[in-house]
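In this view, the complex is presented without one of its protein chains, the others remaining in place.
Order of writing sets the chain letters: A, B and C. Residues in each chain are counted from 1.
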Amino acid sequence: MTRLLVTLDGLAYEVELGAVGGDTCQVTVNGEALTVTVPHPEATVIDMEWLIVNGWPYEIGFDAGLQWLKAYDGLHTVEIQDLNQRVARPRSGDGRVKAPIPGLISRVLVAPGESVTAGQPLIILEAMKMENEIRAPFDGVVQAIGVTVGQTVLRNTVLAEVN
Amino acid sequence: MTRLLVTLDGLAYEVELGAVGGDTCQVTVNGEALTVTVPHPEATVIDMEWLIVNGWPYEIGFDAGLQWLKAYDGLHTVEIQDLNQRVARPRSGDGRVKAPIPGLISRVLVAPGESVTAGQPLIILEAMKMENEIRAPFDGVVQAIGVTVGQTVLRNTVLAEVN
Amino acid sequence: MFTKLLIANRGEIAVRIIRTCREMGIHTVAVYEASDRSSLHVRLADECVALPGPQSYMEPETILAIAQQYGVDAIHPGYGYLAEDAGFIRACDAAGIAFIGPPAEVVETLRDKIGALEKARAAGIPTVVHSPRSFAEDEFDALREAAAEIGYPVVLKSCRGGRGRGERVVADALHLAEAVRRAQVETQAVYGNKQLYVERAILPAHQVGVQIVADRQGNLIHLGEREGSVVQSNQKIIEEEPALCLTPQRREELLATAMRLAQLFKVENLATVEFLVDDAGRFYFSEIKSRIQIAHTLAEIVSRIDLVREQIRLEAGEPLAYRQEDVVRRGHAIMCRVQAEDPLNRYLPTPGRLRQVRLPGGAEVRVDTYVYSGADVPPHYDPLVAKVTVWAADRPAAVTRMRRALEDLGLTGTPTNLPLLVRVLRDPAFVAGRYSTDLLSRLSAEVTEPDYERVRRDLAAAVAVLYTRRRESFNPQSPDVWATGWHRSSRQLG
Partner (left out) sequence: MFTKLLIANRGEIAVRIIRTCREMGIHTVAVYEASDRSSLHVRLADECVALPGPQSYMEPETILAIAQQYGVDAIHPGYGYLAEDAGFIRACDAAGIAFIGPPAEVVETLRDKIGALEKARAAGIPTVVHSPRSFAEDEFDALREAAAEIGYPVVLKSCRGGRGRGERVVADALHLAEAVRRAQVETQAVYGNKQLYVERAILPAHQVGVQIVADRQGNLIHLGEREGSVVQSNQKIIEEEPALCLTPQRREELLATAMRLAQLFKVENLATVEFLVDDAGRFYFSEIKSRIQIAHTLAEIVSRIDLVREQIRLEAGEPLAYRQEDVVRRGHAIMCRVQAEDPLNRYLPTPGRLRQVRLPGGAEVRVDTYVYSGADVPPHYDPLVAKVTVWAADRPAAVTRMRRALEDLGLTGTPTNLPLLVRVLRDPAFVAGRYSTDLLSRLSAEVTEPDYERVRRDLAAAVAVLYTRRRESFNPQSPDVWATGWHRSSRQLG
C-alpha cells in the first residue's frame, strides 16, 4: 500500500493506492474510494496522458519532474510527498545553477570569488533569439563558472555554482 | 555492396548500395548515382516513412511484407530480388490457407479429405460485419481444417491446408 | 436547453456530436466498448461509460439504462444503431428523455420503405419501379417472380436502414439465389433482419440527397443537394455538393420535390430526401433518411451552419433560426471517407493500431475522426476512420484542394483506402466531373505524369534502402524471412 500526500494548487489530498501495474486500480482520496482506469497500460509511462477516474476521463500533460500538471482547465501545480518514506526534505540550498533551456552562452557577467545577491544576473543564455538572464538563487559567493562565452549548452548543464 | 533487382509496377531497376546505417547513403540505379537521405535514421525501421532522393522528398507507406508501396501518386507494386543471394524461388505450392484479417469463423464449408477446386470457398470469416470467403489456392484435397465455427482468429492463423 | 446528453454512438460521429455539445455548454456522456476504449470520443466526453460488448451500441435497453442511471436529459443517436429505431424512441419518450430526431411515427412511416414509395407515387412523385412487398428468407420463389416481373437488372434492398449494406445489383436470374443469400447474411449482421425487396436497377445512375432541416412548428428549409455517386461496396466513398448531374432547372425541380416529400412525410429535425438520377437527368424518389448522415459535413461547410447544433436546438423546441433565403450557398465542397481497408486485398477491413496519424490542415479543410497517433481501429465496427471535407470557390479548386489534403494526410500502421481516393481524385473522368455510380469500375489506367521516369527511379532507390535497412535491423535468428531471394513470394510472409 502506497500512501502519498498530493498537494494540488496548494490543496492537500491524502491518497492511498495498491498495485498500479494493470489497467485499473483502486485509489482512496481523503477516505473516498475511486476507480482509476489507465486505458493504455502498455504504453511507456512518459507517454501516458489520459486516465479515467470513476468514469470521468482526464487528459493530462505533466512535466518531466512532475512539478505541474495540465488538465483541460489549465495548469495546476503539484507536490508529492511519500508518507511511507518520511525522508527529510533536502536542504533547499543547492547552489548549482543549471541551464533551464538549451542555448548559447552570450555573456558571463560574474567571475569566481565574486559576491552576488539573490536574483542578480550571472550569465546571459541566448535561445530562440531571446536573451535569457540566469540569476543567482540566493546571496552568496560564486564558487565556479562552468561555461565560456560562445559555448552551446544543453538543458540542465551546470552553468555556475554559488554558495 | 548490396545488389538488388527492384521491380516497381512491373519495371525492373538494378540497384547497388553500400552501408545504409547513417542518414545519407549512395545508391546507384541502373548505373545512375543518387544520394538518398534518411531524415530520421534513429527511428525504428517500421516507422520510417520518408526519404529524400537527390533533393526530392518522398513520403512512403509500405506493407509489412514490402509487397506494395504508397507514394503521393498512389500505390505501386514491388518485388525485390537479392542478386547476391541467388536463392531459387520457393515453390509456389504452399497450401496453407491463412486468415487475411482477424475475425470470427462463421461457417466451415468443407471437411478434411474433400476434393476442392481452385477458388472454391472453404471457410467464411466474418470481420467488420462483412462476410469474407476464404478460398482454395489451387485444385487439391483438404488435408486439415484448423478452426471451428465461432472461433475468433488472428491474422495469419492457419485456417486450412490443401494439397 | 438540455444540460446533459448521452451520445449513443461511437467513432467520428460521436466525436462530432461531443464537439458541438462542448461548444453549447452541454455536459456529455460517452459510451464505449472495450476494444473502442482508445477512441477520441471517450477522451473528449465529460463522462464515459463502459458497455458490456460490441453489440451494445445497438441495444436499446442497455443504452436507456445508462441514460437513466447518469441522469441525462437527451440522447443523440448519431447515424446507424438506434437512430431509426421507433421502439427506442418510444422508450425515450416514456422515460422522459429527449431523443434528438424525429418522432417514432415518422420513423416508422419512413422505415416502411415500400409504403413510403407508394405514398410518394400516390402524390404524383416519380419513384423507381419496385416489388409491391418485401420477402422473408423462406419466400425466395415469390421474390424471384417479383424480380422477373420488374425486369433485370434489379437491385436487392434491405427493408431496414440505409448505408447500402445488403444492397446488391443482380444482372440476371441466374445470379439471383446467391445474391439473395449473401444480402441476407449481411442484413442479418447489420440490421438483425433478413427481409428484402426488389427494385429496378438504374444504370448508370447518380445518387442525390437533399438535406432538410425542419422544426416542430412546421417550418422547413433545405440546405441544398449533394451527390454521392462514387460508390464502393454500396458505400459512397466520395460525395460532393452541389450535385454535378443536374442542370439548373432540374436542380430546382428536384429541390422542390424534396421539400414536398419532406412535408408529405412530416419530417422533423434533420432528414435527407434521396433520389436516383439517370444519365438523362430524370430523377426518382428513393427514400428518406430521418437522421444525420455521414456526409452532412458537406452542407455544413457550404452553408456554415452547424447541423448538430440545429438538431439539438430544434429538439429543445426552438424554431428554425433561418429562412430559406437566409441560407447562403456558394462554392463547391467534396468529402472523402478514409477507411481501414486494404486496397491490394479486395478492400478487406484492416483493423489494427495506427502508428502515425497526421491530419491535413490549412484553409477550408475539415477533418472528422476518432483516431490519433497510437489509437486503435477496432475489429468489430465500420471501417470508416476519418472524413475529409474541403470547400473551395469552384469545383476545380475543390478537386485540387482535396488532392493535396489527401496527400497531406498520413496514416501508418494499418492499410487504408487512401491510394484509391488519391487515384479517383486524379482520374480524368472524375476531374472533368463526368461520372456515375460505375466510376470505380472504369477508373482510367495509371495517370502518366511528366516526372514519371524520375519518380520511379527514385522510389526504386528508396525501396532498396528501406529493404536493406530493414533486413539489417531484423533479428538474425529468423533469416529465412528476409534472406530469401524472391522476397515477395517467401512462404513466411503468407
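What we mean here is this: a residue touches a chain if its C-beta (ideal position, glycine included) is under 8 Å from a C-beta of that chain, and two chains touch if they have at least 3 such contacts.
Note that this is a predicted model, so its numbers are computed, not measured.
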Neighbours of the unshown chain, displayed set only, are A, B, C
Touch with the missing chain holds, among C:F135, C:Y197, C:F265 or C:W391, for C:W391
Residues on chain C facing the left-out chain by the touch rule are 15-16, 19-20, 22-25, 44, 297, 300-301, 304, 306, 328, 331, 356-359, 361-369, 372-374, 391, 393, 397, 400-401, 403-404, 407-408, 410
Missing-chain contacts on chain A, rising order, are 2, 4, 6, 8-9, 11, 13, 15, 17, 20-21, 25, 27, 29-30, 32, 34, 36, 38, 44-49, 51, 53-54, 56, 58-82, 85-90, 92, 94, 96, 98, 100-103, 126-132, 156
Where chain B meets the left-out chain, the residues are 39-40, 43, 47, 50, 52, 55-57, 59
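Just so it is clear, only the chains that are shown with their structure count from here on.
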Among line, ring, star, complete and other, the chain contact graph is line
Chain A to chain B, mean C-alpha position gap in Å, rounds to 47
Chain B and chain C have mean C-alpha positions lying a whole-number Å distance apart equal to 30
Going by residue number, chain A touches two or more other chains at none
